[in-house]
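One structure is given here, and the rest of the page talks about it.
Right after this comes subunit A.
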Amino acid sequence: MGDWEWPLILFTVLGQVAIGIILMLWWLDRDRDRNHLDNLLFKRGVYVSGTLLALALLASLLHLGHPEAAYRALTHLGTSWLSREILLFLLTFLAWIYLFWQSRQQTSRHTPGSGTSTITTAEIAAAEQQTGNRSLGLGLTSVLGLLGIVSSAMIYVLPRVPAWNNVGPVLFFLLTTGLLGALCTLVLGANLLQAAQKKTLLQWSLGCTIVSLLIYLIYGSMLSVSLEGATSLNFLLSSPLFWIRAVLGWFAPLLLLVSILKNPQIDKNNLIFTVTFLAGLGEVLGRALFYLSATGIHITALF
Partner candidate 1 sequence: MSKQLGFLHNSEKCVGCRGCEMACKNEYQIDATPQWRKVFQLREEDFSLPTRMFFSMACNHCAHPECLRVCPVEAYTKRDDGIVVHDPNRCIGCRLCTMACPYDRPQFNPVKKKVEKCNLCYQRIDKGEKPACVAACILGALELVEINDSLDQKTGVLKTLPGLPSPKITTPSIRFIGPKQGKQIRRD
Partner candidate 2 sequence: MISYEHCPQQVLKVNADLLLSLSVLFEKGGENLHQTLGPFVKSCAAFSDYFKLEKLLLSKETLANCLKADRNEYVLMTYEFNRLFVGPTTPEAPPYESIYLSPDHLMMGEQMLAVRKFYLQENLQTAGKGQEPDDFIATEFEFAAYLLSRIMEVQGAKNDRQIQLYINLYHEFWARHLSLWLGLFARRVCQSTRHPVFSALSEVLDTLTTLNAIKHEGGQL
């Protein structure tokens, strides 16, 4: 059985939330004409995700016996997914800095279509130029980030650990990104998102939750084929943590999201806050269990 790997839990979850947010912003940014991405939300998103990303990277250092030498972790890109992960996350961070710079640019000019009487063609051109750069930045960051997340998942794809040695880790990490990314964006954009945007994000979150649940069911059933996998499974099913995680991360969000989408009159924001909070907890627990339940193939002789 594994241990409570707090640094790793924080690093992975926070990092995934951060990238999730950027990803969502990018997505929202595609639609230029009708409901385009609000600048303020863009800024908020960029700032929050940046902070989370920074925190994540810091947390990852705490896992090391010798954080002061962490820079060396870049030296084995050849075969080590850990090296690749670090590289990609650093690149993501660079891309984010570009985004940050972008967001500073925004402030200088007033945004197009903000109801001002006369708009010169120059302004429009500049504005478009800008939104172009913006979505380029968002896209770049998202792609690098997603690659980073995939490689952090790949770290755990170890032949020694049947519970990990499959597509599971990649899917789990990406789903966390999708779910929490969307929910956090909803929170950040509580009063900046247009109804349509909210709706799509909510649907997306719901989708992620359902997929996550289904995948977990398949994953669980697959585990039991190997001895160690079975041990992991038994550990999970017998652990109260797992059931809390199930309620917080799957069932509660499922119900709430459905109800939010069903009746438009209820106060969305509060509920969205709750869902995000619960799902967040659920994901953290889930990640903790991911490490706790890992059982490696090992020597079973008597000591």
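Convention: a contact is a pair of C-beta atoms (placed from the backbone, for glycine too) under 8 Å apart; a residue touches a chain by one contact, two chains touch by 3 or more; residues count from 1.
A quick word on the picks: all candidates are chains of the complex that A comes from, given by their letters.
These figures come from a predicted structure and were not determined experimentally.
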Given options 1 or 2, the chain of this complex that touches subunit A: 1
Candidate 1 contact footprint on subunit A (complex, rising order): 63-67, 69-70, 72-76, 79-83, 86, 155, 158-161, 294, 296-303
